[in-house]
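Removed from the display is one protein chain of the complex; every other protein chain stays in position.
Chain nomenclature is as follows: A, B and C, assigned in order of appearance, with residue numbering initiated at 1 for each chain independently.
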Amino acid sequence: MTDTWNTAITEIAPNSVRVRGYDIAELMGHVSFGAAVYLILRGELPDAATGRLMDAIVVSSIDHGQTPPSVLAARTVASTGATLSASVAAGIMSINRHHGGAIENCARQLGQIIEKAEKDPEKLDAAATAFLAELKARTQRMSGFGHRIHTADPRTARLFALAQEAGATGLHVQAARAVERCFEASGKKLPINVDGAIGAILADLGFAPEVMNGLFMIARVPGLVAHVAEEQARMKPMRRVVPGKAIYDGPEARKLPDTV
Amino acid sequence: MTDTWNTAITEIAPNSVRVRGYDIAELMGHVSFGAAVYLILRGELPDAATGRLMDAIVVSSIDHGQTPPSVLAARTVASTGATLSASVAAGIMSINRHHGGAIENCARQLGQIIEKAEKDPEKLDAAATAFLAELKARTQRMSGFGHRIHTADPRTARLFALAQEAGATGLHVQAARAVERCFEASGKKLPINVDGAIGAILADLGFAPEVMNGLFMIARVPGLVAHVAEEQARMKPMRRVVPGKAIYDGPEARKLPDTV
Amino acid sequence: MTDTWNTAITEIAPNSVRVRGYDIAELMGHVSFGAAVYLILRGELPDAATGRLMDAIVVSSIDHGQTPPSVLAARTVASTGATLSASVAAGIMSINRHHGGAIENCARQLGQIIEKAEKDPEKLDAAATAFLAELKARTQRMSGFGHRIHTADPRTARLFALAQEAGATGLHVQAARAVERCFEASGKKLPINVDGAIGAILADLGFAPEVMNGLFMIARVPGLVAHVAEEQARMKPMRRVVPGKAIYDGPEARKLPDTV
Partner (left out) sequence: MTDTWNTAITEIAPNSVRVRGYDIAELMGHVSFGAAVYLILRGELPDAATGRLMDAIVVSSIDHGQTPPSVLAARTVASTGATLSASVAAGIMSINRHHGGAIENCARQLGQIIEKAEKDPEKLDAAATAFLAELKARTQRMSGFGHRIHTADPRTARLFALAQEAGATGLHVQAARAVERCFEASGKKLPINVDGAIGAILADLGFAPEVMNGLFMIARVPGLVAHVAEEQARMKPMRRVVPGKAIYDGPEARKLPDTV
């Protein structure tokens, strides 16, 4: 039995680190982190507009306050005196089917609608209607539509606008629109949410559904680090981390400076 | 006992997600992920050059092939049939004092040299000499200098050039240079490595040492996701993940396209 | 929305801790850990023979040296300077479908054979033959039979003997024997292994398949703690944890003292 194995991600040699063939030192300063994420997961560099879109996608999910279980788990673990890395890891472990998973699920479901429509944009509305009826018959739900808190999430509109700019609105985004129309026709106000929008756009960019949760992890780690650092700095050990009881006391609402 | 608690990171309201006061929908498309990371950890937006520097810092650490324990742990866990999130979490848990920790340790040690020099750039060489002698007497090591594999890491030079551009080379970077001169004077070739460079630059940017490992986690998650996805796609479950036995079979070395 | 929720495991009151109704202070000294594990997972105390069987089951899986991925992951994480709890957690995270999971899978498959035999012991051989043929047609494998290293695992014989004593050899154990006969008839030497034996016995004891991996975690934590403690005490940080390269240098083979 040989113990060698192969990897196609990064080549290490003395004084050289190449990701998918590109020297990291050359990438630094020339591509954004979003573009580098695209490169490492897809194997090729994105064009400039897609790179910007990637940054927007990960920025959109950088944090959602104290409400998600990933933050509650990370803070609960941190409250026991755990290290930063163990606490953040507990947050990452919380990103699963029911938390972040709507991105992947929605992408898969939109893919099934596209298949049902035989990839013909004209047939997407009929396919969406049939697909939703089937889901209902199996008492299943469409992922990525509707939200506990947000009814008109500004992140969603922004994502679609940036995807449009990048030419990344293909059949999945169109299928998502078809689903929205279908819900509306049946009297339900269930707009696509930020997870659904990310799932549709990533699918149109060609990402495989099984790495989409990975993009959510990449996006959310800075939020988790910030929450754990805040827990360690501001809170007493072993406090009860009560969900829904956090009061925001950070900077007031402010506009982006023109210089950004 | 009241169960309310405070957080200053993100404010959630219906149809509004504000990070440190800024609407995420406004940040999307206007700031890179590196700039958003700076914002969420520091509380303020960076200027444009610092934003670019932040992207370069996280790009520089996005992956280091199959050599680090974080990748070996993540792949070993993945080989048991674990989920993507559990496998990535095992990688994150491996970022500690001895892995990634040189960033924080080096920043702290440079801070001690600066203190010893009473913040006077003229006194940094003498302070570094004295500090290294003290370390030696305690049989301790200076963190962030020298590397198992790289003797002239191109990432380091690139980081310092970008830090220069961003005006982010303050006392910590100068102290690092003093340490290099000091090693050279004593006949040792121990140049600052990429971890040391990041530690010096982050300290000059004003980051607290205790969140620096967090920046390394943020940077490395895409690499971990890529390795776990590759393990799941290419390898058999329960294989032996033998360190040092991976052979790179990805794209050959290539130049960045001009269009990036 | 009310925030209260229910739990039927342990009742805490001032100066009282009751597990499934029994005062822990009364359990202490009167029941073994194996019996307490049965109680907390099943809700009732086992009889004395079943309690002893439970101890034997968890003792049988307390460690398997340096070969399993759980130990390699735990040691790899420990080598980075992680805490004991984070390192042990990385080991636990490695207990999944492909590692330890044969216990649960085998129990489920034996359950399907029993169903096929309409719970009639006379029909188990025919049902096993049919079931294995179906598996083969789907290119699937029977879990819990055969072993990489052990061809006649003494733990297995011991488990069945203790199960016999405890009167815990019901249909699942009989179905396992039917599978062995079926393999033998087709010229394959694939005896039931320790995981398969545990799965069959736990199923006959009435454990649900979905908690069986939990029993393996309970059993293996002492081994993980011992390995992490040894790693921290004997090894250098950041060493390569190479699978298959460990040399045993502990006490030589010895007999149990009569006094035990």
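One rule holds for everything that comes next: a residue touches a chain if its C-beta (ideal position, glycine included) is under 8 Å from a C-beta of that chain, and two chains touch if they have at least 3 such contacts.
What you see is a predicted model, and the numbers here were worked out from it, not measured in a lab.
J.: Identify the residue among A:Ala157, A:Met238 or A:Leu256 that touches the chain left out of the display.
T.: Here the residue in touch with the unshown chain is A:Met238.
J.: Given the full complex, what residues of chain A touch the hidden partner chain?
T.: The list for chain A reads 69-70, 72-73, 76-77, 79-82, 86, 89-90, 93-99, 101, 237-238, 240-244.
J.: Please output the residues of chain C touching the missing chain, sorted low to high.
T.: Residues in contact with the chain left out: 3-12, 14-37, 40-41, 43, 45, 47-48, 51-52, 55-56, 58-60, 62-67, 83-86, 88-90, 92-96, 149-155, 157-159, 161-162, 210-211, 213-215, 217-218, 221-223, 225-230, 232, 234-235, 239-242, 245-257, 259-260.
J.: Using the document's contact rule, name the residues of chain B that touch the chain not shown here.
T.: Counting over the whole complex, chain B touches the hidden chain at residues 3, 82-83, 85-86, 89, 93, 244.
By our rule, only the chains that are shown with their structure count from here on.
J.: Counting shared numbers against all numbers at the contact of chain B and chain C, is it over half, same, or under half, different?
T.: Mostly same residues: over half of the interface numbers shared.
J.: Of all chains present, which has the mean Cα position farthest from that of chain C?
T.: Relative to chain C, the chain whose C-alpha centre sits farthest away is B.
J.: How far is the middle of chain A from the middle of chain B, if each middle is the mean of its Cα atoms, in Å?
T.: Comparing mean C-alpha positions, chain B is 23 Å from chain A.
J.: What whole-number Å value describes the gap between the mean CA coordinates of chain B and chain C?
T.: 41
J.: At least two other chains touched by the same residue of chain A: list those residues.
T.: Within chain A, the residues that touch at least two other chains are 3, 83, 85-86, 89, 93.
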